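A short write-up of the structure that comes next.
One chain of protein is taken out of this complex; the other chains stay put.
Order of writing sets the chain letters: A, B and C. Residues in each chain are counted from 1.
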Amino acid sequence: MTTMTYADAAKQALTEEMRRDPTIWALGEDLGRGGVFGQYQGMAEEFGPERIADTPISEAAILGAAVGAAMSGTRPVVEMRFADFALCAIDELVNQAAKARYMFGGQTKVPLVVREPMGMWRSSAAQHSQSLESWYTHIPGLVVVCPSTPHDNFGLLKSSIRCDDPVVYMEHKNLWALEGAVPDCDPIPLGVARIARTGQDLTIVSWSSTCHEAMLAAVTLEEEGLEAEVIDLRTLWPWDKRAVLDSVEKTGRLLIAHEAVQVGGFGAEVAATVADRAFSSLRAPIKRIGAPRVPIPYAPPLEDLLRVTPERIAAVARELTR
Amino acid sequence: MTTMTYADAAKQALTEEMRRDPTIWALGEDLGRGGVFGQYQGMAEEFGPERIADTPISEAAILGAAVGAAMSGTRPVVEMRFADFALCAIDELVNQAAKARYMFGGQTKVPLVVREPMGMWRSSAAQHSQSLESWYTHIPGLVVVCPSTPHDNFGLLKSSIRCDDPVVYMEHKNLWALEGAVPDCDPIPLGVARIARTGQDLTIVSWSSTCHEAMLAAVTLEEEGLEAEVIDLRTLWPWDKRAVLDSVEKTGRLLIAHEAVQVGGFGAEVAATVADRAFSSLRAPIKRIGAPRVPIPYAPPLEDLLRVTPERIAAVARELTR
Amino acid sequence: MVSQKTTNVDIDRLLKHHALMWRIRAFEEAALQAHTEKLVLGAIHPSIGQEAIAAGVCLNLRSDDLLTSTHRGHGHTLAKGADPNQMMRELLGREGGNSHGKGGSMHIADFSVGMLGANGVVGANIHITAGAAHAIKLLKSDRIVCSIFGDGAINRGPFLEGLNWAVVFNLPALFVCEDNGFASTTSTSSVTGGKGAAARAEALGIPSLTVDGNDLISIDEAVRSVISSIRAGNGPRLLVAKTYRLSGHTASDPDTYRLRSEVEKAWESDPITNLGGVLRRAKVDTVILDNHESNARIEMAAVFSDAKAASWPPLSRAFEDVQDIGDPRQEAF
Partner (left out) sequence: MVSQKTTNVDIDRLLKHHALMWRIRAFEEAALQAHTEKLVLGAIHPSIGQEAIAAGVCLNLRSDDLLTSTHRGHGHTLAKGADPNQMMRELLGREGGNSHGKGGSMHIADFSVGMLGANGVVGANIHITAGAAHAIKLLKSDRIVCSIFGDGAINRGPFLEGLNWAVVFNLPALFVCEDNGFASTTSTSSVTGGKGAAARAEALGIPSLTVDGNDLISIDEAVRSVISSIRAGNGPRLLVAKTYRLSGHTASDPDTYRLRSEVEKAWESDPITNLGGVLRRAKVDTVILDNHESNARIEMAAVFSDAKAASWPPLSRAFEDVQDIGDPRQEAF
């Protein structure tokens, strides 16, 4: 058990995995000098430039080459720098990585991890702030992971690296410096939610950075006598339907909070699933809180307006339980 | 009023608009010889190679150039050939076209139409069959249109061309040859659903090709004494919430059917919205029918297994109304 | 453009090529027939007229070398050693196909012979090639990876990004551009700036060689020398093979964008006829050459019958091989 940052937890996980398995390698821009967020700091010194590979600014080639390398006996960990830049490599991710195993009838697998740092990060504006996790949940073949704590970033990255499927691994940029306990633990299984807090009165489902807002909201609500159950999905595909359905069967009320644009966000999938499978347990409308359908603005006050805050979550929770 | 195919209706609309406004031009691969589905047949003869422009196989440049051209006094109509190939141009569509107006504080607009022929088309396999309309609904700045009839393909394409926003215009490949009446009509407004059939017992929401399956299901259900209201959304952003909510308030039952993968599909957004805003009217769980989370296989019997058929729709409708 | 260099060539080697080219031709004809009979409903892109490239390139690859291809990949796959029975079953979407009928023509692949797949996205195989070569280098193997693509593909980003990648990491990759002058209905010269693939590759630091793609002997020699350089660790190479697509772009292409006279003229440089002529002039018994043709046709007729008779894949196949975690057999929705 050690305390470390979210960034270091990932570095620790990757380092341990690379020591264990010589076929694992990381590739991306500026990794040799530690990566833009320092997530690879010192790794080139330990593993050398072949396994911590500096690439040209060629997102499409980075991801496309990773597909070929994953089909040929290695396990690439791809760094996309900002999730937004992965949009330069969508054919490679969606038409190639995700489909190769199926199109080729199981003749190959594509064991790669694509790290896509996501989300708002002060004044990064429209092309450096997006949360597009719901896109990947829609693509057969992809696994989608959104860790919210240092512990999860350690354990889920390990599982993602060991997974034989292409995994879209989305770390939230605002969490890099978050400190937390990381027990000496086994990999954390993909697809299992974390019940961050139990409660009887309503269920709040969230993931990534927004979990922390949900937890803050839950504290406020508790002071008002409302017990919220907070579920951190951690993995969006596969997602832990059982945990959510069980919770809603208990509380009868569901609120889903995420940073991404609400329209077409993964909250819709959670809501739709519950509106089908736990309909009879529902005692109130299902509520979602996400960003308005607006690109992320640069100016801090405008940016803040789009955020999902503990206050917004608590307000909707109150409405739900009224 | 004339009878024409879905493909010809679009050609007619584009032709009329190009005659009206000399700043409109179309660009894409093989357009000079009519386009791969014949949707541009004869147009190069009328408008010349400058306005029906043959391009290199450079999807990213096609879309990216259209952004620059749209910001500089012309109205490009971009042909992507297959929606799947637009995945080679996602940065251009999502980071550039959709965001330019906002990032630049309204200094510019990006009036372009991206035609993305979508959906299953016999044995086209995983890279030529996708329905990714839900992705675009999640992106602020984009308008998303999915016409299902020749009439709509005529009127909605006209409106899309006249629209000052980037429009993702998704024609279904299986509908090219569909014939139907096209009245001499004004453009059809974007964002207004078509009530394809009225009914009291349940609401079926759909769009694109699947509307036709829904209508067939409704005929079967009628024979069994069930009156389904079938709503063709036509535009997915903005979508006609009022039409759907009104219908569900009347019927109390909602089924959403679409060809796309169900997980993360736009059906989830419709379901989630109704589970919030029409909760008290609901008399049954909300049901969705979409494709399983599986790439599209090539072999006909496997491909058929993934389809949303009238039988599947009718079966779920029966279940809902039991 | 027929090669006259018959000195120093190994007749047995040429016979092998000749037989293989006929097998590819006969396979493509059977595939076209399957399309006519509506046994293949999706797109088929025949490589008729381009067989010398498939043969000349792939017969120089070791069986553990790797290969990626395009939409027009039947010939390459067969030449790399795939079983035509499995291939034809794949084209017909049947059980016993390389990919259980789940990929079809545009995704033909046989990993057991190092054929990592055709691709439905023009140019996408270039990156995959770079990555496979990267893996090979990391694993310190002496294999090489070959990527075949068309002249239309050189206008997509991967041509720059993937070739640059191969140079930067000094990878064992052989890039082959099948320059047939067309991309679907469009003459590539009308949409290609500069002098084409070779000049672009040179500018990226990749030595390149242009050969007559209808002259098996030239290709064979060029590929052999280029591969030995690549295998020696000298980094990537590009080969541009000038050729002509004698069939339509797809099986259903009315081919109205080319003059009939142009196509007829091109038949005079049919690569199989070319090589046959060389062999005849080298006094090879005509019966042997004719047998190549007839054996190939017999073989592929049997292949076609076998595929026709094969059953559909069981429906459960639809849900297999998607992924391990989040497997649709557990949760499809």
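Rule of thumb we're sticking to: contacts are C-beta pairs under 8 Å (C-beta built on N, C-alpha and C of every residue); 3 or more make two chains touch, one makes a residue touch a chain.
It should be emphasised that the depicted structure is a prediction, and the values quoted were computed from it without experimental measurement.
*Asks:* For the chain omitted from this view, which of the shown chains does it touch?
*Replies:* A, B, C
*Asks:* Give the residue, chosen from A:15, A:123, A:220 or A:281, that touches the chain omitted from the document.
*Replies:* Of the listed residues, the one touching the omitted chain is A:123.
*Asks:* From the list C:192, C:247 or C:323, pick the residue that touches the absent chain.
*Replies:* C:192
*Asks:* In the complete assembly, which of C:203, C:232, C:288 or C:315 touches the absent chain?
*Replies:* Per the contact definition at the top, the residue touching the missing chain is C:203.
*Asks:* List the chain A residues touching the unshown chain?
*Replies:* 29-30, 32-33, 36, 54-60, 84-85, 88, 122-128, 262-263, 290, 292-295, 297-302, 305-306
*Asks:* Residue by residue, what part of chain B touches the chain that was omitted?
*Replies:* Its contact residues with the unshown chain are 23, 25, 50-51, 53, 55-56, 58, 60-61, 63-74, 76, 91-92, 95-96, 100-108, 140-143, 163-165, 167, 190-191, 237-238, 241.
*Asks:* Just checking the interface: what residues of chain C touch the absent partner chain?
*Replies:* Residues touching the hidden chain, for chain C, are 155-161, 163-164, 166-168, 190-195, 199-200, 202-206.
In this text, only the chains that are shown with their structure count from here on.
*Asks:* Treat touching chains as neighbours and tell me the shortest step distance from chain A to chain B.
*Replies:* 1
*Asks:* With contacts defined as at the top, give the pair, B-C or A-C, that has more of them.
*Replies:* A-C
*Asks:* Which residues belonging to chain B are in contact with no fewer than two other chains?
*Replies:* 84-85, 88, 125-127, 263, 292-295, 297, in rising order.
*Asks:* Can you list the chain C residues in contact with two or more other chains?
*Replies:* 100-103, 107, 119-121, 157, 317, 322, 326, 328, 331
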